[in-house]
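A single protein chain has been omitted from the complex, and every remaining protein chain is retained in its original position.
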Amino acid sequence: MIPRYSRPDMVSIWSPESKFRIWYEIEAHACDAQAAIGVIPAENAAAVWKAKDVPFDVARIDEIEAVTKHDVIAFLTHLAEIIGQDTARFVHQGMTSSDVLDTTFNVQLVRASDLLLSGMDRVLAALKTRAYEHKDTVRIGRSHGIHAEPTTMGLTFARFYAEMDRNKNRLEKAKWEIATGAISGAVGTFANIDPSVEEHVCEQMGLRAEPISNQVIPRDRHAMFFATLGVIASSIENIATEIRHMQRTEVLEAEEFFSPGQKGSSAMPHKRNPVLTENLTGLARLVRMSVTPALENVTLWHERDISHSSVERTIGPDTTITLDFALHRLAGVIEKLVIYPENMLANMNKFRGLVMSQRVLLALTQAGVNREDSYRLVQRNAMKVWEQGADFKTELLADPEVTAALSVEEIEEKFDLGYHTKHVDTIFARVFGESA
Amino acid sequence: MIPRYSRPDMVSIWSPESKFRIWYEIEAHACDAQAAIGVIPAENAAAVWKAKDVPFDVARIDEIEAVTKHDVIAFLTHLAEIIGQDTARFVHQGMTSSDVLDTTFNVQLVRASDLLLSGMDRVLAALKTRAYEHKDTVRIGRSHGIHAEPTTMGLTFARFYAEMDRNKNRLEKAKWEIATGAISGAVGTFANIDPSVEEHVCEQMGLRAEPISNQVIPRDRHAMFFATLGVIASSIENIATEIRHMQRTEVLEAEEFFSPGQKGSSAMPHKRNPVLTENLTGLARLVRMSVTPALENVTLWHERDISHSSVERTIGPDTTITLDFALHRLAGVIEKLVIYPENMLANMNKFRGLVMSQRVLLALTQAGVNREDSYRLVQRNAMKVWEQGADFKTELLADPEVTAALSVEEIEEKFDLGYHTKHVDTIFARVFGESA
Amino acid sequence: MIPRYSRPDMVSIWSPESKFRIWYEIEAHACDAQAAIGVIPAENAAAVWKAKDVPFDVARIDEIEAVTKHDVIAFLTHLAEIIGQDTARFVHQGMTSSDVLDTTFNVQLVRASDLLLSGMDRVLAALKTRAYEHKDTVRIGRSHGIHAEPTTMGLTFARFYAEMDRNKNRLEKAKWEIATGAISGAVGTFANIDPSVEEHVCEQMGLRAEPISNQVIPRDRHAMFFATLGVIASSIENIATEIRHMQRTEVLEAEEFFSPGQKGSSAMPHKRNPVLTENLTGLARLVRMSVTPALENVTLWHERDISHSSVERTIGPDTTITLDFALHRLAGVIEKLVIYPENMLANMNKFRGLVMSQRVLLALTQAGVNREDSYRLVQRNAMKVWEQGADFKTELLADPEVTAALSVEEIEEKFDLGYHTKHVDTIFARVFGESA
Partner (left out) sequence: MIPRYSRPDMVSIWSPESKFRIWYEIEAHACDAQAAIGVIPAENAAAVWKAKDVPFDVARIDEIEAVTKHDVIAFLTHLAEIIGQDTARFVHQGMTSSDVLDTTFNVQLVRASDLLLSGMDRVLAALKTRAYEHKDTVRIGRSHGIHAEPTTMGLTFARFYAEMDRNKNRLEKAKWEIATGAISGAVGTFANIDPSVEEHVCEQMGLRAEPISNQVIPRDRHAMFFATLGVIASSIENIATEIRHMQRTEVLEAEEFFSPGQKGSSAMPHKRNPVLTENLTGLARLVRMSVTPALENVTLWHERDISHSSVERTIGPDTTITLDFALHRLAGVIEKLVIYPENMLANMNKFRGLVMSQRVLLALTQAGVNREDSYRLVQRNAMKVWEQGADFKTELLADPEVTAALSVEEIEEKFDLGYHTKHVDTIFARVFGESA
C-alpha cells in the first residue's frame, strides 16, 4: 500500500483498531450465544459488552504480544484489563484463533466491498451523465486504430457504463462469496463449540455461516473474490486506454482536466499529459497481480496450512485499497474530462469523406452497376482524396459515371451522419433501461 | 490441446465442422429476420435453410480461403455452391464478419460450459457418494500437516463437495456471462442492419442480445469466464493434493485405483504412484494460465482491435478441453479411490493417544487444577508417549495426581471419538441439504 | 499450437519423429559408454547404430504403446524390431525412462533456442537496416502520447535493436541454462548406472551433465528459460505497439506493408489495418502465459513428482512455436514497414512550432529576462498558436518584447532541428558498436 494511492476510508478498514474492534464483536457475540445454550453465565456474557465503547490500546496489545508471541492472546489479555478477569475467563471458550481471524478477514472484505461498490456507483453516475451529455456528439469509430464508421461519444460512455455495471454485479456476487464466517474449531468438527454459536455470531456480523469449514474458510471463495477485482481492474485499464488515446496530440478529442492555475499549462498548452489515466493503467496491473497468488492459495494441505496467510496479509489491504483509489480517480477523470467535439469532427474529416467509401460502393452495386465497375468508380475518386486531399463527395458528384448511376440526393444521403446515429436511442434504452 | 488430455465431445465443439455449422445457423436466422422486416425476400430466406442438413466441405472451404484470404467469404462462397447464387446474394447482407465470428465464439463457449457443467455433476455425484460412504470413517484432522483433532473422511469429501458445488454455481454464472451475441455492425451502431436481426438471431442461438457492442462483444465477459475456469482448476488442484498426500507411502490412507492386471502392481506393491492426481495438478496450472491473458484482452483500442483474437483461438479450445478432461479424470479418481480406514486409525494412533492431550489439559483446568500444575501433569505423561512410545491414556490412568483430579470415566471420556464426530450429521445436512 | 501461427522448422523439432530420433541417439550413445566400461559387449553397442539411418515407424510405436501403456517400452520394442532382440536387450540397461525423456526435452529446447536465435538475428538485421535508413528522419518524440521534443525514426529503430540485442543475450543464457542432461537413475544416485555414461551421452548430445539430478533435471532451469521467453515476448509487444500507434489514422507515420494487389486497398485507402502487429500483441500474451506455470513447476515433491509433465507437454512446443512465428512475423513487418517522413514532419508541426516553447522560455531566462516575464512572453505567443493556429516563430519574431531580449538569429536557432539530432551518431555508435 502506497499512501499516495490510497483513500482514508479504505485504509481504516484495515487498521489495527478496526481489526481489534471486529475481534471484540465476534468474541462478545460468541459469549451471548454460549450463554444462550448455558455454556457460560449470562451475566458474564453481558459484562463482555462493557468494552463496547472503550477504545482498545493498540500499543498496549503490541506490548503484550511481544511477550506472549500470540496476537489473539495478547488481545484477550488487554480485553481482560478492561472487562475484568472474572468475565474475561469466559471469553473465547471453545474457540480457536482461526475462528476469530478468518471471520474477521471476511468482515473486512465485506466492508471493503461496500466501499468499492460505492466507488463503482460514482464511476457509473459519471459515465451516465457524460453519456447523455454527448449522446449525439458524433465522432469517428475506429477499428484497429483506423477510421471505420461514425459513432457518437455518448455510445462510448454508454459502452463503458454497461461494462462497469456488469462489474458492479460481479462485485456484488464476489462480496456475497466472501460473506461467510466460521467458528467451527481446530479441524471444523465443532468438537468444542456448538454450531449455534457460529450461527449467532455470523448473523450478528452480517455474514452467513460457512456450511463446512476446516479451521479456515475455504479459499476458493477468496480466489473468486480477487479474480473479480482483477476483472474490474482490467475494465479500468480499458477506459483509461481510451482516454489516453483521445488525448494524444494528433487526436486531441479529449483531455484530462487541467486546472487553469496549473503551472506551465499555458506556456506549453500542447503538453498536457494524461498522467491520471496512465497511472490507472499501472494501478490496474497492481490489482490484477493478486489474482494468481489468490488462485494458488486455494490448495491447502489437509485441514489447513498457513501458506495463504502472508499472501492475504498483503493482498487483502493492498488490492482493495488500490482498487478503491483507482475507482475514485477514474470517476474524477470522467466527471471532469474535457471533450472537444469540434476536433472529433475534424478528425473524422481528415480524409475528406473517405470513411463513406464503403457505403458508396454498396449503393453503386445496389443501383445495378456491376461489382468491378463499382469498385473502379469508387477507387478513382477515393485516390484523389487520399493522394491529393480532394473532397470525396465533391469528386463523386463531378464524376459522370457515378452520377449516371446515383442521383445527387442519393449521393448526398450516403454522407448523412444520421444514417449512423439512428439507433443511438435504442442502444441507450438498452443500456440505461429508460426511454431515451 | 494435447490429444491425451482431451475428450472427443469437447474437441468436437471446436472443430471446423461445428464452427461452420454455427456460422450457417447465424446467417440463416439473420436472413429470416431480414425477411421479416422486408429487407430480403421471404422465399430467399427460406431457401437458405436448404443447407440445413447438408454437411459442409471443410477442405473445399479451406481451398477457397487459400484464394480469397478471408474465412467468412470462403464459407459464404461454399454456401452459395449449396443453396445457389440467387439465394446466396441475400445472405450476410448488412453484416460484418465479426458479427458472425464473435457470436459463434460465444455459442461455442456456452456449449463448452454445458459440457463442463455435466463434468462437474459427475464430480459432485462421486463426492457425495463417497462422503456418505465414509461419513463415519474416523481419521485424524491435520493442520500444517501435523495431527490435530479427529475428523472423518466423509467430512473431507463433503468439504470438497461444497467447494465444487460453489464452483458449479460460478460456472453457471460464467456461462450466463458469455451467453450474448452481437450483430451490430462495424462499430456497433446498427447503421447497416436493424437491431431486430440481432435479437432474433440471439434468441434462436440461445443467447441474449449484447446491449451495447462495438464490432465485438466486450471482453470483460470473457475475462470473467476464464477467471472462473481458473478458480475451478484451483479447486481441482486442492482435491488432487489431498489425495496425493493420502497416498504417500508413510500415510497410505487412500490410493488411486490400480487395476489388478496392471503390470508390476504386486511385485512392487508399495510403488503405486498417484500419477492421475499429479497430472491433475499440472492440468490445473494449464487451465489457470489462461486467466492473465484473458484479463489483458479486456483492453481494446477504441471500437476494437484484434489483439485478443490469437489469444482466444488458443485459450478458447485449449482451456475448456483441458478442464473438461480434468473434471472427468477427477471424477474417475474419486469414484474408484481405494480408502484404507484401518490405516487411518493406525495413523491417528501413531503417537498413542497424544492428540487428546489438549482435551486432558482443559479437563484438568476445569477440574480445578491450576494452569501450571495441569500443564506439568500433561507434559510428564505426554513425554513418555513421545519419547518412549507409551500409551497416553494408560499413563494418565496410572498417574495418581491425574486420577486425583479426574475420575477414570472422565479420563476415558476424553478419548472418546464420538466427542469429535457428534456434529457430522449437522454438517452433512448443511452441505447436502438433507436430513442425514 | 495453432497451425496459422507456426513455422514448419519449429514444429518439426516437436514431432514424434524428432522425439524418437533423439531417444534413439541417447540410447545408442549410452550403449557406447556402457561398452567402454565393460557393462555391455562392444559389438552389441556397435550394432545399435544399425538403426542410425532407419526411419522409425511412429504408427507402429503408437500401436505397441496402446498395448504396453508405456511410451519408452513401446519405442524400445520397435527398436528391437530393427536392430534385433539380441542387441536390443542391452539397450536401456540401468536406465530409467526419465533419463531419456528429460534429456530429450532439453535437447529439444536447445534446438528450439537455436531457431529462436536465428529468428532474433533476422529481427536485429531488419532493425539495423531500417535504423541506418532513417537515422536522420526527424519525427517528434512523444512522452505520454504528447509531443515533447524532436528525435529521429532511426533512434526508434536503434532503441528496439538494443532491446532485442539484450534479449538475444538473454536467450543465449537461457539456452545455456537448459543445455544439461541427466542419466542418473530413479532418485539420482547413479545406483544402477555409472556417471561416465551420463557424461558421454551429454557430450555427444551437445549438453552438459547435470551436476546433481533427482530422476529429473531440476525445474528452476526451465522456469528461467520460459521466463526469458516471456521477456522477449514483452519486447515484441513493445515494438508492435509502436507500429500500431504509428499507423493510427491520425498519426499515419508508418504502415504495415500492404501488397498493391490486396483487395480493397485503393477503394478504401484509409482502411489499412495494422493486423500483423495487433496479432503480435496477442501472441506476446500467449508466450507470456507460460511463465507462471513454469514457475509453479519448480516445486516438486521429494525426488520428483510428475505434476510438471502435462504443463511442459503443452508449453514446450506451444511457447517456442508461437515465439518463433512471432519473431519472423515481426521481422517481416519491420523489413517492409512503409515509413512516411513527410507525415512525421506534418505531425511535428501540428501546433506550429509549439514544441519549441520550452527552449524559447529557457533562452529568455538565460538572456536575463526574469522568470515571470519570460513565462508571460512565451505564454501569450503560445496561446495564439494553440487557439488561433498561428505560427509560433512568426509570432515571436513579431513580438517586440521578445525581440528585445533575443536576436532574430537566436530565435531562429531555437527552431533548428539540428540541435536535437546532434548526438544521433554518438548514440548509433553506442548501439551498433561502429563509427557511424
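Remarks
Here the chain labels run A, B and C in written order, and each chain numbers its own residues starting at 1.
By definition in this document, contacts are C-beta pairs under 8 Å (C-beta built on N, C-alpha and C of every residue); 3 or more make two chains touch, one makes a residue touch a chain.
All figures in this text were calculated on a predicted structure; none of them were measured in a lab.
Of the candidate positions C:234, C:349 or C:394, contact with the hidden chain is made by C:234. Note that of B:111, B:147 or B:393, the residue touching the chain absent from this view is B:147. Note on the undisplayed chain: of the listed residues B:354, B:369, B:390 or B:431, the one touching it is B:354. Of the listed positions C:122, C:170 or C:336, the one in contact with the omitted chain in the full complex is C:170.
Interface residues of chain A with the unshown chain, by the touch rule above, are 2, 5, 69, 244, 273, 275, 278-279, 281-283, 285-286, 288-290, 292-293, 296-297, 301, 305-311, 313-314, 318. Within the entire complex, the positions of chain C that touch the omitted partner chain are 141-145, 148-151, 155, 158-159, 162-163, 166-167, 170, 173, 177, 185-191, 195, 209, 211-212, 214-215, 218, 220-221, 223-224, 227-228, 230-231, 233-235, 237-238, 241-242, 245, 288, 291-292, 295-296, 298-306, 419-424, 426-427, 430-431.
Across the interface with the omitted chain, chain B contributes residues 140, 142-148, 244-245, 247-251, 266-275, 278, 292, 296, 347, 350-351, 354-355, 357-358, 361, 375, 378-379, 382-383, 385-386.
In this section, only the chains that are shown with their structure count from here on.
Computed from the mean C-alpha positions, the centre of chain A lies at a distance of 25 Å from the centre of chain B.
Among the residues of chain C, those in touch with two or more other chains are 244, 273, 275, 278, 292, 296.
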